[in-house]
Each structure stands twice: as structure tokens, then as C-alpha cells.
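One structure below.
Every protein chain of the complex appears in place save one, which is left out.
So, chain A:
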Amino acid sequence: MVSRFTLLTTGGAVLALAALAGCSPVEDNAAPTASASASADVCPAGALPTKTAGKLTIGTDNPAYEPWFSDNDPKNGKGFESAVAYQVAQRLGYSPDNVIWTSVTFNNAIAPGPKAFDFDVNQFSITPERRNAVDFSSPYYLVRQTVISTKGSKIANAKTLADLKEAKLGAQVGTTSYQAVTDLIKPSNQPSVFNNNDDAKAALVNGTVDGIVVDLPTAFYMTAAELKDGIIVGQLPQVGVPEQFGLVLDKGSTLTSCVSTAVDQLRQDGTLAVLEKTWLAGSGGAPELQ
């Protein structure tokens, strides 16, 4: 005799199977391909098809934060991104006099739709999702990982990676920051791992960890705005797959390849490295830990 229970379980299994068959997986879409167009010859110096003929309009948010800009004034050429923007302009054949700055909020700059700028510089990470709405230039900055701590902590004066060996460090799970702890610093204490940077920050404030590793932009923000007595101990060497910052252009802009070429040249001739040293690692910035 087949009991009711047997019937029930068999029925359940059949139902589960039906459900399984019902959710056959969606096949992968072909990855959206970034279209690199336009040959290199169409970048006549100072005569690009810009918003205003003969002028280059560059967007950024207001306020524009240190150390990417200085004194909330992109026009002064101080701060890393302001300096990069002027160098790119120079390469494209626009003297500083022919650069116009315009204020565009972060979200507006990456929203689809007409743009009020030729390119925008505002610590935009290059992501496939954003590529659906805008163009990116070649990366002008590879985000570095940074150790931050609080005044008076035992690693506050660390100068080298070896100085951090004995520290109790924390980082967010699954991030390049955590990778930097285990691959570069290799501390003798097991690092603390947190669900997010806010938890890590709380642990730092409580003193349950001596320092935490975050990316440099986050480090600047945390130490300036969020942490009382927060200090940047220093930048770590490049590790893992870093986040990349790119200049934002309108989707399908004819300028994209010209701007990318300019950025590539700045990287190759070492200008970007110099600017990074000057504005990000220099006075008040984040010194390098070797």
C-alpha cells in the first residue's frame, strides 16, 4: 500500500523538479563592447569639435574636494585632478586661458543625456555599468590602498611596511584593501575582517584594531570628515586589481579617443606619476610606505 506520506513526498519531489526545469538559466548576453572609434589623426591641436570652438569646457562638482582640487577652485591648477585636467588640455592644444570650468554634479555627469562639458573630472571609477551611459578616457589614476589610523596609535608613526607587521589591522571583506593587508603587509596578527568600511571604522575608533586599510579616496574622506583624530599613515604599493579613475565624456563623443591619447601620453612620459607624488603623496597627503 502506498501511504499518503509517500505520495506527498513523491509529489513534492516532482513539483521541485518541475520548478527546476522552469528556471532554466538565462544565457549570457554578449558582453557590451566598448567601441574605440576614430583614428588618431583627427585630433588637431586646439581645434577639436568642442562645445565652444577654440575653448575646452571641463566639468567637475562643486564643492571640489582636497586633495583632488584645492580651495574649491578648479581654475587654480592646484590639486591632483585640476593639475591633470590642465595637462590634458595642454596636450590637446588648449592653453590654460582656453579652459572653461563648469560645475556639474557627480550624478548628472554620469547620467545619460546631453552634457554641458567636453570632459568631466571627478574621481569617476570606470565601471561597465557606467559605460552604458557615458564614455571614459584611459585611466589617469589607479586607486591605491592606504593605511589609516588615529593620533597616538602605535602605528601612527609607521614609515615602512615592516613597521606595520605587529599591528592589529582591519579591512572590509573581499576587497583589494583586505588583499593589501594579507599580500603586502602580512601582519603577524590575524587581521580583523568586517562586513563594510563603517564597521571597520567603528573598530578603529574603539581601538579594537590599530589601523584599517581603505582606498586612498576613502582614506581622505574618512580622516578629514568622519574620524576624530584620524590620520593617514601611508599609501601601500599597488596590489590586486585596482579601481581606475577615468575622465568622463558624453556617450559616443568624438573627443574620447583624443582625450584618451592625451592621458596615455601623460602616463608614458611620467607626468601622471609626478602629479600623483606632488598632490596625493606630498605635504598633507598620504606618504608612501615601502
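Note that a residue touches a chain if its C-beta (ideal position, glycine included) is under 8 Å from a C-beta of that chain, and two chains touch if they have at least 3 such contacts; residues count from 1.
Please note the rule applied: contacts and distances are computed from a predicted model.
> Mind telling me which option in "EutN/CcmL family microcompartment protein", "Cytochrome b", "Polar amino acid transport system permease protein" or "Acetolactate synthase small subunit" is what UniProt lists for the chain we can't see?
"Polar amino acid transport system permease protein"
> Just one of A:T52, A:S95, A:N132 or A:N195 touches the chain that is missing; which is it?
A:N195
> Write down which of A:N107, A:S188, A:N206 or A:Q268 is the residue touching the left-out chain.
A:N206
> Out of A:Y65, A:F124 or A:Y178, which touches the unshown chain?
In the complete complex, the chain left out is touched by residue A:Y178.
> Against the chain that's been left off, what residues of chain A make contact? List them.
1-2, 6, 9-10, 13-14, 16-17, 20-21, 24-25, 27, 170, 173-175, 178-179, 182-183, 186, 190-195, 199, 202-203, 205-209
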